[in-house]
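Below: one structure, written as structure tokens.
Only a single protein chain was left out; the remaining protein chains are all shown in position.
Moving on to subunit A:
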Amino acid sequence: MKIRKANAGTLTNFEVLDFLRSRGAATDPTRVIAPMAQSEFKVYDYLVQTAACNQTKESIDEFLKKCKQYDLAKAEILNIINIRPASAVEIDSIIEECEKRMGERVEELVEMVVQVLPPPPNEPKPEEGMDEDKEENPIAEQMEAS
């Protein structure tokens, strides 16, 4: 076995979740019919509880466009997409030297994240959470029908 390219591209949690869904993880309640191993189902179970389960390709593209003005490192952008911080305290652990580089703009960045990326499933904010869940269901039904 030869390793041709150790790193052929980073994946966000959403992309891995999308890949597992396209193999049939979401639509199979028995977990035997879909052509996936049990270990892949465990990864699916984990990802469905994180912020990635409500994200869409469009929201991530929009976020990438808007965060160019903040001059963040690639690893920081990846962390923000995977975790979806909702307050300044959470962003502080993701971005290095947050106060020096961003200063007052941290609040702007948090606002933008909360607007552009959908909240994770167990978020204690009923209005946002329920709207996003309703949006997600039609997409899931489309996938089942196809």
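Here is the rule we go by: a contact is a pair of C-beta atoms (placed from the backbone, for glycine too) under 8 Å apart; a residue touches a chain by one contact, two chains touch by 3 or more; residues count from 1.
Keep in mind that, in the parts below, contacts and distances are computed from a predicted model.
Asker: Suppose you had to identify the omitted chain by its UniProt name; would it be "AP complex subunit sigma", "DNA-directed RNA polymerase subunit", "26S proteasome non-ATPase regulatory subunit 7 homolog A isoform X2" or "Beta-hexosaminidase"?
Answerer: Missing chain, per its UniProt entry: "DNA-directed RNA polymerase subunit".
Asker: From the list A:Gln69, A:Ser87 or A:Gln115, which touches the chain that is not on show?
Answerer: In the full complex, the listed residue that touches the missing chain is A:Ser87.
Asker: Identify the residues of subunit A touching the omitted chain, counting contacts across the whole complex.
Answerer: Within subunit A, the residues touching the omitted chain are 1-13, 15-16, 19-20, 37, 39-40, 42-43, 45-46, 50, 75, 78-79, 82-83, 85, 87, 89-94, 96, 124.
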